[in-house]
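The structure is given below, and queries will be raised subsequently.
Note that this complex is displayed minus one protein chain, with the remaining chains in position.
Then we have subunit A:
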Amino acid sequence: MAESLSPTDRRYVEIYNLVKAYPNPYGEAVRVVDGFNLVLQKGEVVSVIGHSGCGKSTVLTMLAGLNEISGGNIAVAGREIAGPGPDRAVVFQSPCLLPWMTSLENVLLGVDRVYQHGTKRQRREIAEHYLAAVGLSDSFHKFPREMSGGMQQRVGIARAIALKPRVLLLDEPFGRLDSLTRMDLQDVILRILDRERITTMIITHDVDEAIYMSDRVCMMTSGPNARVGQVLDLPFERPRNRAAVLEHPMYYDLRGALVSFLEEQDHGGAKPKDPDTSNWDDTMHMVEAMSATHHEFPAYTLAEPTEAENQLIGSGA
């Protein structure tokens, strides 16, 4: 129940002013991600969309602890992260299964490490349970070479979720799959998330996928200096029903908002400034100047209205 959650629970994953900078060939730091702010509540599914190269996966790998943070910080359940941990499981686009192990052995690899206190039988039951949850009950003993790409990705999902992570990170998990398999796997993950209530971040290019799977969609601006452009709350109920989502009266408006955002980012936003333009904005210079200089303001006195000003009182009333 939301009411019984502490403020820390409500702000389960906190990404504050996150920066990732890489040196360019001249040794200058280029900020790929610059000031990314996002909060995920417990059990929430948030998609991050944006153009290729904008830094979506960079944010995810920093949250996973696999990529060093250049600035800002990330906290999960109130604790700042310091490197990878079993509390955050990642599913990448390619499942990267160990080819000499069966699907069950691939899943057991992580389960054996995380559930060290359990018996061998218990650990096996956990691995089998999650393989069954992704629809692979009859493929426990298949090797990766004997499975399709979709089946391999199912093993990858089972491997991640079997660890009972606090946070599930999906990095374009369906990017290499055909559309039917993709829809099937979307439903597989949604069923698991509905049951397990794992806080989840999904990186995707696919607007429809983002809308169907998430509670919120975080739109990233194009890089460099990418950050959150806008967050869209989605009004669809859980468990999700694809037909109900598509028929929702707001579906096309929300989709349009996402698509137009991506189009704007693709076009680079503002047109080149006309020197004769009737609008301009030097605000940033002023804000920087004010930040750099402490200015003593004089004490103000409230001036009485002049006679001419008083004449206006009541005018037009």
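Going forward, contacts are C-beta pairs under 8 Å (C-beta built on N, C-alpha and C of every residue); 3 or more make two chains touch, one makes a residue touch a chain; residues count from 1.
Going forward, contacts and distances are computed from a predicted model.
Its record in UniProt calls the unshown chain "GAF domain-containing protein", which is the match among "GAF domain-containing protein", "Aspartate carbamoyltransferase catalytic subunit", "Branched-chain amino acid ABC transporter permease" or "1,2-phenylacetyl-CoA epoxidase subunit PaaC".
Within the set A:A29, A:L66, A:C96 or A:M250, the residue that contacts the chain not displayed is A:M250. Touching the missing chain, out of A:R11, A:H129 or A:K142, is residue A:R11. By the touch rule set out above, subunit A reaches the unshown chain at residues 7, 10-11, 17, 35, 37-39, 41, 216, 219, 227-235, 250, 253-254, 256-257, 259-261, 264-265, 268-271, 276-287, 289-290, 293, 295, 297, 300, 302-303, 305, 308-310, 312-317.
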